[in-house]
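As you look at this complex, bear in mind that one protein chain is not there, while each of the others sits in place.
The first chain written gets the first letter, and so on, giving A, B and C; residue counts start at 1 in each chain.
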Amino acid sequence: MNFNPNRLVLLMHCPDQKGIIASVTEFIHQRNGNIIYIDQYVDRSQDAFFMRMVVEASNKTIDFIAFKNNFALELGVTFQLKCDFYQEERLPKMAVFVSKYDHCLYDILSQQRSGKLNCEIPFIISNHKDLEGIAKQFEIPFYHIAVSKENKKEAEEKQLEILKQYQVDFIVLARYMQIVSSKLIDLYSSKIINIHHSFLPAFPGAKPYHSALNRGVKIIGATSHYVTEELDAGPIIEQDIVRVSHEHDVKDLIDKGQDLERMVLLRGLKLHCDRKIMVYNNKTVVFN
Amino acid sequence: MNFNPNRLVLLMHCPDQKGIIASVTEFIHQRNGNIIYIDQYVDRSQDAFFMRMVVEASNKTIDFIAFKNNFALELGVTFQLKCDFYQEERLPKMAVFVSKYDHCLYDILSQQRSGKLNCEIPFIISNHKDLEGIAKQFEIPFYHIAVSKENKKEAEEKQLEILKQYQVDFIVLARYMQIVSSKLIDLYSSKIINIHHSFLPAFPGAKPYHSALNRGVKIIGATSHYVTEELDAGPIIEQDIVRVSHEHDVKDLIDKGQDLERMVLLRGLKLHCDRKIMVYNNKTVVFN
Amino acid sequence: MNFNPNRLVLLMHCPDQKGIIASVTEFIHQRNGNIIYIDQYVDRSQDAFFMRMVVEASNKTIDFIAFKNNFALELGVTFQLKCDFYQEERLPKMAVFVSKYDHCLYDILSQQRSGKLNCEIPFIISNHKDLEGIAKQFEIPFYHIAVSKENKKEAEEKQLEILKQYQVDFIVLARYMQIVSSKLIDLYSSKIINIHHSFLPAFPGAKPYHSALNRGVKIIGATSHYVTEELDAGPIIEQDIVRVSHEHDVKDLIDKGQDLERMVLLRGLKLHCDRKIMVYNNKTVVFN
Partner (left out) sequence: MNFNPNRLVLLMHCPDQKGIIASVTEFIHQRNGNIIYIDQYVDRSQDAFFMRMVVEASNKTIDFIAFKNNFALELGVTFQLKCDFYQEERLPKMAVFVSKYDHCLYDILSQQRSGKLNCEIPFIISNHKDLEGIAKQFEIPFYHIAVSKENKKEAEEKQLEILKQYQVDFIVLARYMQIVSSKLIDLYSSKIINIHHSFLPAFPGAKPYHSALNRGVKIIGATSHYVTEELDAGPIIEQDIVRVSHEHDVKDLIDKGQDLERMVLLRGLKLHCDRKIMVYNNKTVVFN
């Protein structure tokens, strides 16, 4: 896959008002930008406007800094418009946190190698050594940081150090079986993606497959979401389900569920890497 | 559709043990019965055995009473086997309870008329008059029994009287917006089917679509289940879901959801009418 | 449901070029129009631009004729933009063609009565008398026009006469078991919606459920599409599927399939009635 150095992704939001689309598209045209993609969404209950654009510079080089500054001056002020700018060629750096389950890790690494997951993976952190072999197989640095009740704070400091050292953009908890601290959540707000093995808000917390079996549900699910202070209550990115029946025991649910988990996590990660998600009001706006 | 007077449906369960299938099939063969359908399920965690059979008499007439008695004497005792017997030609009588929503009612009545829902519908009970026109359209008796805080008990007595008068086999709450009493639930245990407009156990109780919107889920669902004392906590018969996105407001969720509700309710009713469901441990065993 | 007399739906398309969105939104704002909905799509392989807008007049009355004329003069010329205008309050008139199957007919009539299908249904035409009772039940005129090899042309003339008399906007073939003529297709181009009981392009033509069984597929489907000259080859509006297994015989496939048929047809009709579909290159652009 080739990424275009002259292509920008813009994620913007502001109070809804007349003339925003006209003004923004006009601003782009004046600078010889081609609008490759445009989609917007208005939340009428909140009078909030959201827009995603992909813009390509017609001329060979684009003065990214000037573009940003002018945008803020002209549109930011007029419309109280806030915008995040991403250069398409600059791939985000994703830290991978795992414990013992390997299905999500395998999927993340192989999809990234296949060119399907547009990010860099500078390292893997785990509180167990079980998956070190997979890290080696894919030649990615593996940091084993054991976590216990006693060393929890210390362990987290080590994690933070590594995250900073590699200038990580976001974190995936790929079945990482520890609750991350408020400090980490604050530092990486809307930048930690978790996979939970149920269709939230059903069965939050531990052992959702056992709970699902016990309740006798006919569908099980998985949910990828951003991590917030409250456990399994953050903005949902993606969900999917699979049918089950009375014939399935807990092992069957886990088997079926793990296939869901890796798919739902990967879809969430792809959307995040491609800058298609905006977080707002503990919900996500997900552009196509 | 023609129902066969010589065809029986058998739903049986007992502690799991060797030789049950062999003994039951042998019993049938000795009486010149053809096994049209056989499926069984063993819950290993509970050592419980379940089986559904459809049996057809080879000779023109079958002595139903003798068959039942011998079955109980020979197999019931040996295996502690309990069995429900249904003659296929004897359609169950279903009472329909509604309030103001018409989508489930329309579906129930038209599917029954199309010959897709194998039951008799002797009457409709409602706490509102809104849907009386539909009852007339389909020429089904309509009983308006208003329910208020004050007359709750009295209203229920009227309902029970009508249910007895018509010798109803089971009840469907087709978006009936009242909580039914313990007395009714006891009298029709595992015989009251409700449709709840969420994928339970998520969003039980009132206004699930509003809660779903608020939580920002990416799928909504519907659940048909047997009514038990605890609200929306009875054995689940059938569930299904539909994808939604940030673009959908509560009206959209209701629109999409109502299509789910009628499908999921109808599938549950068909399974019940065709005697394909066994209830056990607050769960359902649903045969194909 | 209340329809807003001051609300317009606009479906427009033109060659893709810079500045269209800006110009159109500017045009609306100058006339004190609120953009309630806007979505656009660019087919890059064809350099074709499509947009759907819902516009509401801020002032109490909108001069619809003037609006249309100015739109054509200002934007139509500049951008080679073609636009269809629909007043939201003016519901389309839909003719229903049926034969003997009642499941789609029941669904259409009850959904329209429930206020879920935004159209008028002035009459039903059938080549058989079987469904006349349902027409009576819903108090809709029923025209029985028998069709045979001999009277085919004559029968069609009668149909056309009735269609004109009622000033029908579009036609639904709700399991109408006759091939409609080129003349009708030409007169109602992109205005005849058919339901086919397979996931096209698999199993076009007669007896798709038998073919599906024979081929041993694990999913069956249904497709709603606009009718064109070539059988079952017109622009696809909506499709859906359901899982099947070796256990299902042809009767089971038909039962499962008919539930799909009515859902997929209704979804297609709703999209058409709500002016969310544009036809192009034998494909559909379907807005949310």
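Rule of thumb we're sticking to: contacts are C-beta pairs under 8 Å (C-beta built on N, C-alpha and C of every residue); 3 or more make two chains touch, one makes a residue touch a chain.
None of these values were measured; they are calculated from a predicted model.
> Looking at B:25, B:70 or B:245, which residue reaches the missing chain?
B:25
> Please pick, from A:56, A:120, A:156 or A:259, the residue that touches the omitted chain in the full complex.
The one listed residue touching the chain not shown is A:259.
> Can you say which of C:36, C:202 or C:254 touches the chain missing from this structure?
If we include the chain that is not displayed, C:202 is the one touching it.
> Applying the definition given at the start, please give the residues of subunit C touching the unseen chain.
41, 43-45, 199-203, 215-219, 221, 235-241, 245-247, 249, 281-286
> Even though one chain is hidden, which residues of subunit B still touch it in the full complex?
18-19, 21-22, 25-26, 29, 34-35, 38-40
> Can you list, in ascending order, the subunit A residues touching the missing chain?
102-103, 106-107, 110-111, 113-114, 116, 137-138, 247, 255, 258-259, 263, 266, 288
One rule holds for everything that comes next: only the chains that are shown with their structure count from here on.
> Taking contact as defined at the start, I'd like the list of chains shared as neighbours by subunit A and subunit B.
For subunit A paired with subunit B, the chains in contact with each are C, in label order.
> Same or different for subunit B and subunit C, when you check if over half of the residue numbers at their contact belong to both copies?
The interface of subunit B with subunit C is built from mostly shared positions.
> So which chain is the furthest away from subunit A, centre to centre on CA atoms?
With centres defined by C-alpha atoms, farthest from subunit A sits B.
> Rounded to a whole Å, what is the gap between the Cα centroids of subunit A and subunit B?
Each chain's C-alpha centroid was found; their separation is 42 Å.
> When the centre of a chain is set as the mean of its C-alpha atoms, what distance in Å lies between subunit A and subunit C?
For subunit A versus subunit C, the centre distance works out to 38 Å.
> With chain centres taken as the means of their Cα atoms, state the distance from subunit B to subunit C in Å.
The mean C-alpha positions of subunit B and subunit C differ by 35 Å.
> Hey, what residues on subunit C touch two or more of the other chains?
none
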